[in-house]
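Handing you this structure, nothing more for now.
The block that comes next holds chain A.
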Amino acid sequence: MNQRTIAASVFFIIVAIFFILAAWSMRPFGAPDQSAMDDYIIQNTQEEAGANNGVTSVVFDYRGFDTLGEATILFTAVAGVIMILRREKHE
Partner candidate 1 sequence: MFEIIIYLLLIIGVFFNLLGSLGLLRFPDVYTRLHAGTKCTTFGSIFLIGSVILLGLKDWYLGSTNGSILAIHAIVALVAILLTNPTGAHAIARAAHKSGVMPINAQVDHLKEDTGGSKKTTEIKKKEAR
Partner candidate 2 sequence: MSEMSRIVRTMTAIMFPFAMIYGLYVIAHGHLTPGGGFQGGAVVASACAMLLVAYGSKWVEEKIKEKNLSLLESVGAIGFIAIAFFGLFFGVAFFHNFLVGSDLLFGMVPAVGSTGANINTGGVLPLMNFAVGLKVIAGLFAIVLVMAYATTSFKEGKS
């Protein structure tokens, strides 16, 4: 029980109390506050994107840059894994 453990315990308890209060004072489950953007997407996805699936039209049409960033992260992670583990194969 050194000082490090005590400090970590205090930090953890503070974070726990914060999370419990946050979950307690959250808005009621099942009733979103602001949904103007989502209502627009739900109503216009068939005319603008031409797709029946709202989620796919958001992923690839309305928010394409998110997917671009995701592709970058996936590429980087795969390159990192191959770079780390490839060296063992030739030894």
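Going forward, a residue touches a chain if its C-beta (ideal position, glycine included) is under 8 Å from a C-beta of that chain, and two chains touch if they have at least 3 such contacts; residues count from 1.
Regarding candidate selection, all candidates are chains of the complex that A comes from, given by their letters.
Keep in mind that this is a model prediction, so the values were computed, not measured.
Note on chain A: across 1 or 2, the candidate touching it in the complex is 2; the others do not touch it there.
Within the complex formed with candidate 2, the residues of chain A that make contact are 46-53, 55-57, 59-61, 64-65, 67-68, 71, 74-75, 77-78, 81-82, 85-86, 88-89, 91.
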